[in-house]
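Here we show just some of the chains, and they stay where they sit in the whole.
Going by the order they are written in, the chains are A and B; count residues from 1 in each one.
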Amino acid sequence: MDRNIHTFIGCESEYKDADVVIFGAPFDSTTSYRPGTRFASSAIRNESFGLETYSPYQDKDLTDYQIFDGGDLELPFGDPGDALRKIEEYVDGILEDNKIPLMIGGEHLVTLGAVKSTVKKYEDLHIIHFDAHADLRNDYLGVTLSHATVLHRCHDLIGDNKIFQFGIRSGDREEFRWGKNHVTTCKFNFDTLEEVVEKLKGKPVYFTLDLDVLDPSVFPGTGTPEAGGVTFMELLEAIKKVAELSVVALDMNELSPMLDQSGASTAVACKVLREMLLLFGTEYQTED
Amino acid sequence: MDRNIHTFIGCESEYKDADVVIFGAPFDSTTSYRPGTRFASSAIRNESFGLETYSPYQDKDLTDYQIFDGGDLELPFGDPGDALRKIEEYVDGILEDNKIPLMIGGEHLVTLGAVKSTVKKYEDLHIIHFDAHADLRNDYLGVTLSHATVLHRCHDLIGDNKIFQFGIRSGDREEFRWGKNHVTTCKFNFDTLEEVVEKLKGKPVYFTLDLDVLDPSVFPGTGTPEAGGVTFMELLEAIKKVAELSVVALDMNELSPMLDQSGASTAVACKVLREMLLLFGTEYQTED
């Protein structure tokens, strides 16, 4: 008899066989408003059993894929620098083995650890960023490693005109001003996604999905819900579009399960994760 | 002084005068994920007093109708077969008296009891099924009487090409495959409803409404919320369309009130029920 193994539904491959590796980064130490995203990866695994492995949207099934679920990293609350180092090292290992890391946050700051690792392998890295918030501050109450600064820090690593934001509907005035000269921001929706995807074809892309890009009606379980977001179907179509690119690493973050006791927020996160795995993973065999 | 009578708002007719009989089937013993639909009928009665009897959508008023509320059946948890028998017998009585039964679940399995009764009276019965889930499994962990198999069991009773599903967006691969040869499934929405209604004119119809066909933003209070559902107005228009048919029995199920502590899910269920009563019942007199 084996000790209790607990993975996202349908993600039961061994590491060596997998082409996608999912793992949790349960960290929310810099969250300035309502914390709780540390519980996201665990909740997503638990609740995934209310989901099917089969997607009627794509007519594909997770059972035909090879995905490894590495569980959660143990990250030190109160020391963001060290937490990011641990994430970076973990992603280093996955990339070295030529697999795609898919990190489940946690607060958005965790993205920085994964990007740091990815840019070492892929020098010309571009970032596609779906979010309600610009996350472009230079510091937040003097703190430079923060959920509110994470895309600015990514810009420090990859430079101008490599970050493409969509769905943004919140930020301070300074963020939007700075952003105009350094990143490309599509406010409120995905209107310019198609042209951006055309432009980035062939380039290595990191895809970071802050789930609060969804409208709070669909996804209330997040620290700072921002009215006026996108629907689930709009998000799904946009992710499909991103999947036309060479996405070499990706993440999904900012679910705070205990803020939505109906479970609907966790359920939609599970569904988005299933669809991403079916889009960014490789279909090995199809039963027929 | 009378003992405390407690009905859905505006449904205060005596049995003999009524043409529609509503009753609760508080059973959720086979629910595989988050239970709680057993509390739906009671919650709907309680919360109906936050609603009006008048519908501005239809310019009709429940006070002009003759509806009897028979309360809740007492169903044995842990014995689905016996529970279904009790439902069947109760519906037998209503149909015998030439009234329309409107059952409030409970989990979706309760539909089977009512369909069993209805098909005895109406041999050529057809089923209109609104749902997020296909419910077409043959068994679930070996159990053949389950919320996940209920439409398959209905098919056992009425045969091929008599079940028409709408809004379906979840199921395992096998369900969809089996469904292709035995039932008619409109995935995600009501796009083909109009033509189905044309086709079924004149035939006896059982209408089963799993409220989780609604988007979880509108209706989070259900065991397995599935993102990507329909809006309240889309559902209302679809029900109006179904009301053009000879609906001889119907049900509404899968509200789990305690999963949505805002009360919005129960409120929308109450409103859907009011609109259904105004559509499927008979307007006796109009005040003017």
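By our rule, contacts are C-beta pairs under 8 Å (C-beta built on N, C-alpha and C of every residue); 3 or more make two chains touch, one makes a residue touch a chain.
Predicted model, so just to flag it, every value in this text is computed and none were measured.
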item: Copy count for the complete homomeric assembly [2 present here]; value: 6
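Rule of thumb we're sticking to: only the chains that are shown with their structure count from here on.
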item: Angular offset of chain A relative to chain B [C-alpha, multiple of 5 degrees]; value: 120
item: Of all residues in chain B, those that touch chain A in their complex; value: 33-34, 168-173, 176, 187-188, 215-218, 220-221, 223-228, 259-261, 265
item: Touching residues on chain A, where the partner in the complex is chain B; value: 49-54, 56-57, 61, 215, 217-218, 232-233, 236, 260-264, 267-268, 271, 287
